[in-house]
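Rather than the whole complex, this shows some of its chains in their spots.
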Amino acid sequence: MDAIHSPGRPDSHTSKGSKEDPMALNTLPTVSASHNENAAHHGDPIAATSSFEMRKTTSDMRNTRGMLGLHPQAPIDEEHDLAEQQDWWWAKVRIALREPFAEFFGTMILVLFGDGAVAQVLLSAGQKSAPGGDGYGNYQSINWGWGLGVMLGIYVAGDSGAYLNPAITFTNCVLRKLPWRRFPIYLLAQFLGGFVAGPGIRTVPPSPTATAGIFCTYPQPFDTKSGQFFDEFIASAILMFVIYALKDDSNKGQFSASGAWFPLAMFFLIFGIGACFGWQTGYAINLARDFGPRLMSYAVGYGHEVWSAGGYYFWIPIVAPFCGCLFGGILYDVFLYTGPDSLMNQPWFGLKDLARPKAAIMERVEKQKAEGLV
Amino acid sequence: MDAIHSPGRPDSHTSKGSKEDPMALNTLPTVSASHNENAAHHGDPIAATSSFEMRKTTSDMRNTRGMLGLHPQAPIDEEHDLAEQQDWWWAKVRIALREPFAEFFGTMILVLFGDGAVAQVLLSAGQKSAPGGDGYGNYQSINWGWGLGVMLGIYVAGDSGAYLNPAITFTNCVLRKLPWRRFPIYLLAQFLGGFVAGPGIRTVPPSPTATAGIFCTYPQPFDTKSGQFFDEFIASAILMFVIYALKDDSNKGQFSASGAWFPLAMFFLIFGIGACFGWQTGYAINLARDFGPRLMSYAVGYGHEVWSAGGYYFWIPIVAPFCGCLFGGILYDVFLYTGPDSLMNQPWFGLKDLARPKAAIMERVEKQKAEGLV
Amino acid sequence: MDAIHSPGRPDSHTSKGSKEDPMALNTLPTVSASHNENAAHHGDPIAATSSFEMRKTTSDMRNTRGMLGLHPQAPIDEEHDLAEQQDWWWAKVRIALREPFAEFFGTMILVLFGDGAVAQVLLSAGQKSAPGGDGYGNYQSINWGWGLGVMLGIYVAGDSGAYLNPAITFTNCVLRKLPWRRFPIYLLAQFLGGFVAGPGIRTVPPSPTATAGIFCTYPQPFDTKSGQFFDEFIASAILMFVIYALKDDSNKGQFSASGAWFPLAMFFLIFGIGACFGWQTGYAINLARDFGPRLMSYAVGYGHEVWSAGGYYFWIPIVAPFCGCLFGGILYDVFLYTGPDSLMNQPWFGLKDLARPKAAIMERVEKQKAEGLV
């Protein structure tokens, strides 16, 4: 239900920048299958001192992280580590709490999918109006849910080692020389991740009847308008959050879902959203997949019903995905993404630009032109 | 439900030929997991000017694409880019509209599989004559359909970034500095892709009874002869279209299904054709898989019925796959494939050769001999 | 339902040895994703002539293959190509008919799994004694069967391009400049593969009742003793045949299931054997998986029934897998494997050694000692 260290390394701590960064004191570089040539331990405090001016926050950061029981060096990419925006106070918090944040969100994703699958199967059991006429899933769907939850949780946790389970952290402390002082904060983060995932499931109402559409999604009749919106919102937020995790090469630990792995991981993600959160509204989460076919079904004569169904529900799959995806993306960027190209990684999350919109747009376009993007 | 940029790159634009091509002005080369050494931005307009004579259409093309809101440089392979046949007017259209075409067909595949699965499950619910006696799928089949649709849609879209969802494009514009001017044409292409996928589903008739054969495929009794033909035709066209996409190394973006990934992707493709389009005729789509066993079942004594069943349906799985595969292949080559080895990439789609068949054959054989193919 | 050429290459012919082999006239080397640096066409007939003495059969072989419509050069590994045992008459047949053999067995595997799944689902529909109480599979199982069949068929066909479908060969001839003269022999091989796969399905008896065991496998009551044996034999033969194909690095074409892919491919293989051939005897195919638990279940008090059940069926999962695996292995080695380390690739399939067993054993041990294996 999680990931442990590659053997030979007592700590899964992956200080990716350690090769070139003279500040990367005492770190154990990532040992992936393809490039494990630099698995040597760096243990020279002098080297760190000599480059003291390079990044003045390092020493404070290391003290903070040491007090939390974490590895002195946060596992973030060297280029991110040195980037200008990392001097902002929130960026420092994010680096100091990198592994706990990762374990928290990883466990949250795990429990969201797992409990989501259980809830959907149990509450929809025997529902005659379900596609196929017998509820939204069976026992096997729950296994899909937990399997997917673990897989996607590992992708999200990435850099923390992706334990996601206190018993695994514990076993590594006992058997594989993982420092015991890591245990408390990992346990706390994992516990809180599971705790917080609860409310997501609360959105599932206990009504036992549902309908589903072919061309586009129709909500369950018991769903209120705000419930409909929230369902789409949650599913879209999870979609965007996990996609950003999958594509974040600086939060991979030893696991990678980029390149050839991405489409396969997307299959599991979409399957999982359907198997775990799809009951109520049919998980539209995409204007192109819902509004396009809906218009076509109207064009070929399905009548006014395609718009009025579900209390004029049709606008929800148009609006909610935009809100949900944006929220999921913000969540990921605020807590986990460290790269310089995110708006959330600007001081004050880029909100300052709202005070001077025209100038901000001009600057952006100017920069895009310089980069040849337009 | 789609793919976004690899972090660190504000645009997923993958100008693959940018390394060696002095014309590749201001492009951001593909950063894959294995070789991201050349992620530097090229921003020197002088370099572009100096090689002006190399390809005279570049400047026009860049203006056209800029007006459409697209990246000035189309993401096609350098060798394709320079190939002789790209001077043809349709090739220019195809390059100018590369990403919209990719998003259009990617979203179309996504919706075809997704809505196909929904339609099949809903319309066949409770059908006693189905294999297993209870319809052609259940709620989980729909999750398979959408998961597969996204996966295969990403493979088809490839070079465009494979967003497939306006909400994802939107979130990347807000958070990750994707230029806003990309948004409208991506939205339009995605919307149209979903819109057009509708008629494919219309081929599903609302009759609730079906039979299926063991040795070979038998059509549903409500299927007319033209309906039978069209069903096989559509499934075969999708088969060939996606196979050509999977094998098109010049339309991969960051995703690849060639080499070791191909058989796995084929599993998902065939599973998906069955789960989403297999209801009516049992998706023969292969003479060898249908006519061979049919002949054998006749030989071992199954009687004249193997031929007369379904109103002498037996010839359809022989003829329709050839027509469908050819149509799917043409569709892919006309809109997405840029390589020099396709007949569709000859001026006038190679139709000129029909006026001089003998000479064309001679030339072809001559060329094959020179290449040692025969 | 098959594989096509990588774009840019008019023929999927993969003459693996072409880099070092001066005989590799006019071949198009394998262009895989990772090493496509030598995609240049070799077209110099002089180079071939100069190394004429190196392999004297080449010229005859090329004529034979040319007459069959095949690429002049057979796609087998250079080291295999030059190996001593390839001078044997059967080795020459195997090389001359390499692609047809590959397409034949690939299509056979495809149809065996696909039709096996259909047969199992249809014939066992509603069977109350099935695990779960409702037959051995449903419509989705059939999609698994065909998906798996295509995937494993591609692995088996490998070097031939793995078309497996005449409509795909046809489309490549029309659109992608595959020489038309390839079409007839590919069509014939594919058709025969589907034709021959029929009898495998015939082993499924039409009886609708079955029981199944927990600790070990018990046959369906309608199964005769020879039927039981044959079922286990067929499943074991398919198991060994496909494993040998998966591990055959010289028959991969562009696809590979070795290394990290092997366990995943094995999951699909075992799943497929269960989903397509598992109905009658519960697919023991393994002494360790059947006899060990059976003995344990006897030890803990399950009584004499564990032996007498099914008419003292217990010996069949002990004996049949050995016979079946051996048969499957022989089949693969005789028709598809070209490596020097197979007994089947010795002149007269190594049967000569039966006349002089003692000397043969001595030689074998001697050789093993020299290689440090014992």
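Labels for the chains are A, B and C, by order of writing; each one numbers its residues from 1.
To be clear about the criterion, contacts are C-beta pairs under 8 Å (C-beta built on N, C-alpha and C of every residue); 3 or more make two chains touch, one makes a residue touch a chain.
Quantities reported herein were computed from a predicted structural model and do not represent experimental measurements.
Participant: If 3 of the identical subunits are displayed, how many subunits does the entire complex have according to this structure file?
Facilitator: If we count every copy in the full complex rather than just the 3 shown, we get 4.
Operating definition for what follows: only the chains that are shown with their structure count from here on.
Participant: Quick one: do these chains touch in a line, a ring, a star, all-to-all (complete), or other?
Facilitator: Contact map by chain: line.
Participant: Determine, using the mean of C-alpha atoms as each chain's centre, which chain is farthest from subunit A.
Facilitator: It is C whose centre lies farthest from that of subunit A.
Participant: Please state whether the interface between subunit A and subunit B is built from the same residues or different ones, using more than half shared residue numbers as the mark of same.
Facilitator: Looking at both copies, the contact residues mostly diverge.
Participant: Roughly how far is subunit A from subunit B, going centre to centre by Cα mean, in whole Å?
Facilitator: Once rounded, the distance between the two centres reads 29 Å.
Participant: Calculate how many whole Å lie between the centre of subunit A and the centre of subunit C, each centre taken as the average of the chain's C-alpha atoms.
Facilitator: That pair's centroid distance is 42 Å.
Participant: I need the residues of subunit B touching at least two other chains; which ones are they?
Facilitator: If we look for residues of subunit B contacting two or more partner chains, we find 134-135, 137-138, 140-141, 144, 256, 264, 268.
Participant: Touching subunit C in the complex: which residues of subunit B?
Facilitator: 79, 130-138, 140-141, 144, 212-215, 236, 239-240, 243-244, 247-250, 256, 258-260, 262-264, 266-271, 274-275, 278, 283, 285-293, 295-297, 299-300, 321-322, 324-326, 328-330, 333, 337, 339-344, 364, 368, 370-374
Participant: Flag every residue of subunit C that touches subunit B in the complex, lowest number first.
Facilitator: Listed in rising order, the residues are 1-11, 13, 25-28, 32-34, 41-43, 66, 71-73, 107, 110-111, 114-115, 118-119, 121-123, 125-126, 134-135, 137-144, 146-152, 154-155, 164-168, 170-172, 174-177, 179, 181, 187, 190-199, 201-202, 254-257, 261, 264-265, 268.
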